[in-house]
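Heads up, one of the protein chains got dropped from this complex, but the rest are sitting where they should.
Which chain is which? They are A, B and C, in the order written, and residues in each are numbered from 1.
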Amino acid sequence: MTSQAIGFIGLGNMGLPMARRLIEAGHRLSVYNRSPERAALLLETGAKLARTPREAVEPGGVVITMVADDRALDQVTLGADGVLGALGAGGVHLSMSTVAVDTAKRMDALHAERGASYLCAPVFGRPPAAAAGKLWIALSGAEAAKRRVLPLLAPLSQGVKDFGDVPGAANVVKLAGNFMIAAAIESIAEACALAEKSGIDRRALVELMAGSLFDCPVYRLYGEGVALRRYQPAAFRSVLGLKDISLVLAAAAQAQTPMPFASLLRDRLLGLVAKGHGDLDWTAIDRAVSEDAGLAPGA
Amino acid sequence: MTSQAIGFIGLGNMGLPMARRLIEAGHRLSVYNRSPERAALLLETGAKLARTPREAVEPGGVVITMVADDRALDQVTLGADGVLGALGAGGVHLSMSTVAVDTAKRMDALHAERGASYLCAPVFGRPPAAAAGKLWIALSGAEAAKRRVLPLLAPLSQGVKDFGDVPGAANVVKLAGNFMIAAAIESIAEACALAEKSGIDRRALVELMAGSLFDCPVYRLYGEGVALRRYQPAAFRSVLGLKDISLVLAAAAQAQTPMPFASLLRDRLLGLVAKGHGDLDWTAIDRAVSEDAGLAPGA
Amino acid sequence: MTSQAIGFIGLGNMGLPMARRLIEAGHRLSVYNRSPERAALLLETGAKLARTPREAVEPGGVVITMVADDRALDQVTLGADGVLGALGAGGVHLSMSTVAVDTAKRMDALHAERGASYLCAPVFGRPPAAAAGKLWIALSGAEAAKRRVLPLLAPLSQGVKDFGDVPGAANVVKLAGNFMIAAAIESIAEACALAEKSGIDRRALVELMAGSLFDCPVYRLYGEGVALRRYQPAAFRSVLGLKDISLVLAAAAQAQTPMPFASLLRDRLLGLVAKGHGDLDWTAIDRAVSEDAGLAPGA
Partner (left out) sequence: MTSQAIGFIGLGNMGLPMARRLIEAGHRLSVYNRSPERAALLLETGAKLARTPREAVEPGGVVITMVADDRALDQVTLGADGVLGALGAGGVHLSMSTVAVDTAKRMDALHAERGASYLCAPVFGRPPAAAAGKLWIALSGAEAAKRRVLPLLAPLSQGVKDFGDVPGAANVVKLAGNFMIAAAIESIAEACALAEKSGIDRRALVELMAGSLFDCPVYRLYGEGVALRRYQPAAFRSVLGLKDISLVLAAAAQAQTPMPFASLLRDRLLGLVAKGHGDLDWTAIDRAVSEDAGLAPGA
């Protein structure tokens, strides 16, 4: 594997530090980004610059994509200069973006037609975690392909969890995780509203909880935002939260699974967007909770 | 303080190990329990056995109560041989049970009338945490009284959080915490139902989440119960969960705070009780979620 | 029956026109109202003025109460000069106020102890319907007592429905009816918000629905209020709506019946009150729906 160049497509806030980690771990990378300035940042590392997604791919090789959304994935994969045309039999497409379950299933089928493998490997974590190789990765797809990419995932993550070979399985996991985060935000926000309106310091409540029973990254991070009612700058915008919860509900509809908390979160986020707050961080779920309780909203 | 006997009322699954911790820390205890056999277990430790709650109290001293519910607190406090009759001016009632906010306010007023102080100090944690002195404690009440009891709380807990002097404040915090736990259960259960019906291993989902973003006691403990759909033996029965969430909503009504997640959880738990599952652990929230998704229920 | 005076307690917006109807139908009334000016309005009709509730009652006779709430019912019934002291064996208390189910059960037991009967007969309809004898009445209680009062209900109503002899049954029916009205308001409001934000005339939507599939008093009346977003003057204030929906949920808790629509309506009304809109008509449920959709609120 070390003798072969890995294609890497998408050098955004997450992709760039991930590519760096791979290079530092000794992998040879052929990189592509829509705006080439981002790719240029990797020149000094010895990475090879590709002018198209296709050019980053070696037949039968491995290509990693880390792009913004379903449409971007479609373009770099299926477009005229897309990776699928060059990947060929035995090739592996390691898709690390967060996309719809249906998109994953469609991609899986299109790759299989050409003898290639499509792996879902969405990540949990933000840019600093990416830079530190501390992401968490959910992985699904064909066994042989998964074994082949594990050495690539090692320098990126502190944990890789295998979810079998059902197409799109890891995407469901990613969406379920995002749902759980949003539910935690609503839960903290309701507890804080109750506290504040009962004359209790909401920050003290969060400090106790996030320091004891809920002493974990999600409650510490979002607990602070909710306690301080600070919804900017946005690490993850409400409008994207709405998109993800809508994808959760689409997956739930397909799987025939009622998810009442998810339904409620969709209405919350839809309300935020309707009121013009779609660009606030999705911690702003707390803004709606506060408003409903007659509290002056944060910002 | 060390020269004075501390009254300790209520030697149940939580109270007994807590009393032991205090004795081991060098405090002299005068203990009372409704069924005296429990109190006898402390004889060898040098604790003095009181025949009534009142007998455990020294005028102007400190008495701790750790009883089952609002009614039991009423009896040991206001009954014919209750502690309030003996506590007198300067006395401190350190109430560690989980009771309604209104009960706390009423107790606060009754103690104040006699020049005594009523402190709310409900705990988070189960019997093993109590035995290890690893509880978390929310504290509210008069400042001077709080300073006086802090040395007693030290051997019981790994953390004490002060919530000011609003009567009942710490009870609101305890209820808010229990609400957050129930919300976490529902959230995990919905994510697991989605996973399972999408052909994904629910245990793997929980292992990933509870080992990364949600790496904290609540998600580890309840995550395992939900993943395995194991709702017995009950550490906290659904019927008690229903009682607590109803207390949350009562406090929310008083504070004029809509809490839609709490409302949904009340309906969940009410449904469990209506179907005859009130004695299952409240992890059985997952049972209802599973049933709604057409999955065979756990037990 | 016609030879015997009927006691009538409570001459408010509903009670006064009801008492008039009974007098016009040939019944002799002995009337009491807390503020005697209201009672004086009936002097010319030949009604006898009682100075206390008790004075309006003949032993073994029939007394009707139509008062504001549970507390008022308690006072006129159980107070020092209350009706219960005079009613005696064979007497019938026809209680037409909207009160809690628990209050009805308690009253039932207290009357039974004295050999008297307590009938629940809450009404649907507003003052104009009362004046026209067009109320709808739900009735529950002992069979013999019900037969005895039917001639009194005839001039008041266009329909009396018997709900058996379970204590408080008719009160549950009254609360269920008020719940159904609130649910209809929310339903119309959500449909109107969808229409308006889709560029459709909300009044045209309501006109179509309330003129066809939903051609009935509730949808016509509340449909107009929602369509026009007119929440004043209040015929039934939001704060009273909140009280009633809370009574519904209390009855539902006792009967172990999850009612998710009712839970949602409670949160809606709680939010209205929290924001200071408790004095608007409960049609203002639409105000909250509109706000959530980013529409400028009505008034």
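The rule is short, and it goes like this: a residue touches a chain if its C-beta (ideal position, glycine included) is under 8 Å from a C-beta of that chain, and two chains touch if they have at least 3 such contacts.
Please read all numbers here as calculations on a predicted model, not as lab measurements.
Student: One chain is left out of this view; which of C:133, C:258, C:278 or C:298 touches it in the full complex?
Tutor: C:258
Student: Need a quick check: the contact residues on chain A for the chain that isn't drawn.
Tutor: Per the touch rule, chain A residues meeting the hidden chain are 246, 252-253, 256-260, 263-264, 266-268, 270-271, 273-274.
Student: In the complete complex, the non-displayed chain touches which residues of chain B?
Tutor: Residues of chain B in contact with the hidden chain: 197, 267, 271, 274-276, 292-294.
Student: What residue numbers in chain C mark contact with the hidden partner chain?
Tutor: Interface with the chain not displayed, on the chain C side: 101, 124, 136, 138, 158-159, 161-164, 166, 168-169, 172-173, 176-177, 179-181, 183-184, 186-188, 190-191, 193-195, 197-201, 204-205, 207-209, 211-219, 248, 251-252, 254-262, 264, 292-294.
Rule of thumb we're sticking to: only the chains that are shown with their structure count from here on.
Student: By C-alpha centroid distance to the whole-protein centroid, which chain wins?
Tutor: B
Student: Taking all residue numbers used at the chain B/chain C interface, answer same if over half belong to both copies and different if under half do.
Tutor: same
Student: Using each chain's Cα centroid, which is most distant from the centroid of chain C?
Tutor: Centroid comparison gives A as the farthest chain from chain C.
Student: Hey, how far is the Cα centre of chain A from the one of chain C, in Å?
Tutor: Measuring from centre to centre gives 54 Å for this pair.
Student: Using mean CA coordinates as chain centres, what's the chain B-chain C distance in Å?
Tutor: One centre to the other, that is 41 Å.
Student: Check each residue of chain A and list the ones that touch at least two other chains.
Tutor: Within chain A, the residues that touch at least two other chains are 197, 292-294.
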